[in-house]
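Some notes on the structure that comes next.
Shown here: the complex without one of its protein chains, the others still in place.
By letter and in written order, the chains are A, B and C; residue numbering begins at 1 in each of them.
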Amino acid sequence: MDLIEKVKNLILLMNENSLAEIEVEEEGTKIRLKRNNLDSIQTSVQMPAVKPSLQQEGSTKYLTSKDESGVAEVVAPMVGTFYTSAPGADPYVSVGDDVGEDTVVCIIEAMKIMNEIKAETKGKIVEVMVENGTAVEYGQPLFCVEASG
Amino acid sequence: MDLIEKVKNLILLMNENSLAEIEVEEEGTKIRLKRNNLDSIQTSVQMPAVKPSLQQEGSTKYLTSKDESGVAEVVAPMVGTFYTSAPGADPYVSVGDDVGEDTVVCIIEAMKIMNEIKAETKGKIVEVMVENGTAVEYGQPLFCVEASG
Amino acid sequence: MFSRILVANRGEIALRIIRTCKELGIETVAVYSKADKDALYLQCADAHVCIGPGESNGSYLNIPGIISAAEITDIEAIHPGYGFLSENSHFAEVCESSNIVFIGPSSEVMTKMGDKTQARNIAIENKIPVIPGSDSTVEDQQQALKVAHEIGYPVLIKASFGGGGRGMRVAHNDISLVNSLAIAKREAEVAFKDSSVYMEKYIESSRHIEVQIVADKYGNVIHLGERDCTVQRRHQKLVEQAPAPNIKDQLREDICKAAIKMAKGVNYTNVGTVEFVVDGEGKYYFIEMNTRLQVEHPVTEMVTGIDLVAEQIRIAHGERLNLRQKKVKSEGVSIECRINAEDPDNDFRPFAGKITKYSAPGGKGVRVDSHVCAGYEVPPYYDSLLGKLIVHKKSREEAIACMKRALSEYRIEGVKTTIPLHLNIISDQRFATGDIDTHFVENLIGEK
Partner (left out) sequence: MFSRILVANRGEIALRIIRTCKELGIETVAVYSKADKDALYLQCADAHVCIGPGESNGSYLNIPGIISAAEITDIEAIHPGYGFLSENSHFAEVCESSNIVFIGPSSEVMTKMGDKTQARNIAIENKIPVIPGSDSTVEDQQQALKVAHEIGYPVLIKASFGGGGRGMRVAHNDISLVNSLAIAKREAEVAFKDSSVYMEKYIESSRHIEVQIVADKYGNVIHLGERDCTVQRRHQKLVEQAPAPNIKDQLREDICKAAIKMAKGVNYTNVGTVEFVVDGEGKYYFIEMNTRLQVEHPVTEMVTGIDLVAEQIRIAHGERLNLRQKKVKSEGVSIECRINAEDPDNDFRPFAGKITKYSAPGGKGVRVDSHVCAGYEVPPYYDSLLGKLIVHKKSREEAIACMKRALSEYRIEGVKTTIPLHLNIISDQRFATGDIDTHFVENLIGEK
């Protein structure tokens, strides 16, 4: 049985038996496996997510910085109505566009004022997360941006 | 027996005996298994112990069987007043005495009736846990008995 | 006044009694079973004594254990709450002979009222309407058929010493009567150790209305108005109200007078409840008298402002009633919902387990009587009542709106509860108008 086979079998055993850790050492071969805590128990006591608001069914993550995968989110810095473009114009950005920190990516209208929102990060737009013309909360993710460096 | 077989057998032992961790080392083979403690989380949120009652400041453990160290407790099978002896007589048992399952160890007076309490276990009395003449709750430990076999 | 009282009960009613004792400056001793040893409400008592294992027979029904706990803690009186030993006349006798005041009526009255046929005869003697039926227990098929032909089908067979729907059967014809009689007698034997049954005319569309009585030891008897307990599921009350909606003033007056007559007729003391059914034409019939505090007593407390537990204690202590019938006023509307740990998807079976999250409603007009909190383990041994949600408002409309919002903000996780069922009941238009009978819930949830 080769090493990979052994590890596979050990993983199988872990899963079947809900083990958190396995460590084996045999004839100079040492294998140690460790799994993150099963979430089932800990999450079962968590508070339920707040009910989605009137306007927005999606979840609100409040990520403002890049996560491990190098993907950042541009979040709404204020409550208001989200527009991808100035009235009658083309969208500021689309999926695939490169943006810099100062690139205007959208408008949020709040109290009749059109606020131009900047990306605040560098990279490529990989997703527009909100429909044009819908309401957004403070902290709501608007765009996914893949870091360019 | 190959490695995987060994691990399987160890897991079996873990499951049968509710072990959280196993570590074995044998002729250059070292195996360490660890399981997520499933119950610990659920019990960790336990309510604090109730306030001690009027009569009894000590803790109430409700042990009726021997613990790991081979020490058993004789617990009160009813509420009442604890007497080490019949009126005017010597104590039924003292520290150092050997008792059998049917040995009367004390009296609990309840509703004017003197109830003779038997040891229900075999061994040597190592501690008398309640003062003569004091009130005891149901399940309150009365004597510590070291198992004789 | 008593200086120390033992509370021979558990859960919300034990806490309820402890609360009033604290306000009256009376110390309390709580007795508890091993299954309840971690319950937070025990900390509210001045002392607590473990009396037995989780099973009621060894603990909350264990008379020697309770009396023994009373002796070692040197208490003067025992409050039995409801359920368990509260209607056990033998327990009341043991208390009396042990020089402990039993907070309730005398054991003689309890014995009389505990026997349904005897209670019925007392009602007849006092010219209180009873449902046509057998005047005594029905011994055999022949007698049963004779009674049924006299009073006409449908008929109801009931256990003489029963309660809670057990030993109770409806028969619509001779064949079903013969079958039902055998089943009812067997159920009665199993549940109450006495197979005696009696029969009465079964009233198809009825309401359940009861009158709260308060009586001191000097012959002063008053009523605190009526409660409507029509909202039931399989003879288990779910929602109670005071005053009863949608009834004529004359009926209200008549049943309150009848209840006082009944209480005076047996020299009743302490608080008690006289239960009636009211048929579709507004005729009322005595069914039974409960010689104890009711689960639903808070709705009467809310509309009258009177603390019934305080009255019980004062009366048991030998004080004269300081309430006068004319001064008792009923103000506004109170509704109570019993919040049970029950599984609606599984025939409302009791649901034991750990409450992982708990947030009770509050605010104006809301009263919560509950012994549970987050982390509480609902034991499998006892009834499934987690607590009672009571509202009190000026009008029925406001009370219903308040109950609806209070139910909607009540959060209990970890066990299933009757909260969704209650929201369903409270939101129903028939409930709002009060135009319901005892089949309302079964119709609502499509049972039967």
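Operating definition for what follows: a contact is a pair of C-beta atoms (placed from the backbone, for glycine too) under 8 Å apart; a residue touches a chain by one contact, two chains touch by 3 or more.
In this text the structure is predicted, and so the values were computed from the model without any measurement.
Trainee: For the chain omitted from this view, which of the shown chains does it touch?
Mentor: A, C
Trainee: Among C:R10, C:K201 or C:R367, which residue is in contact with the omitted chain in the full complex?
Mentor: C:R367
Trainee: Decide which residue listed in A:I11, A:V71 or A:A110 touches the omitted chain of the complex.
Mentor: The single option touching the absent chain is A:A110.
Trainee: Quick one: say which of C:A8, C:V29, C:C44 or C:I426 touches the chain that got left out.
Mentor: Missing-chain contact among the listed residues: C:C44.
Trainee: Since one chain has been left out of the picture, which residues of chain C touch it in the full complex?
Mentor: Output for chain C: 15-16, 19-20, 22-25, 40, 43-44, 298, 301-302, 305, 307, 357-360, 362-364, 366-370, 373-375, 394, 398, 401-402, 404-405, 408-409, 411.
Trainee: Which residue numbers on chain A touch the omitted chain?
Mentor: Within chain A, the residues touching the omitted chain are 47-48, 50-51, 53-55, 60, 62, 78-81, 110-111, 113, 135, 137-140.
Note that in this section only the chains that are shown with their structure count from here on.
Trainee: Calculate how many whole Å lie between the centre of chain A and the centre of chain C, each centre taken as the average of the chain's C-alpha atoms.
Mentor: Distance between chain centres: 55 Å.
Trainee: Nearest whole angstrom, what separates the Cα centre of chain A from the Cα centre of chain B?
Mentor: From the centre of chain A to the centre of chain B is 52 Å.
Trainee: If I count partner chains per residue in chain C, which residues reach a count of at least 2?
Mentor: There are none in chain C.
Trainee: Would you give the residues of chain B that are in contact with at least 2 other chains, written as numbers and ranges?
Mentor: 42, 45
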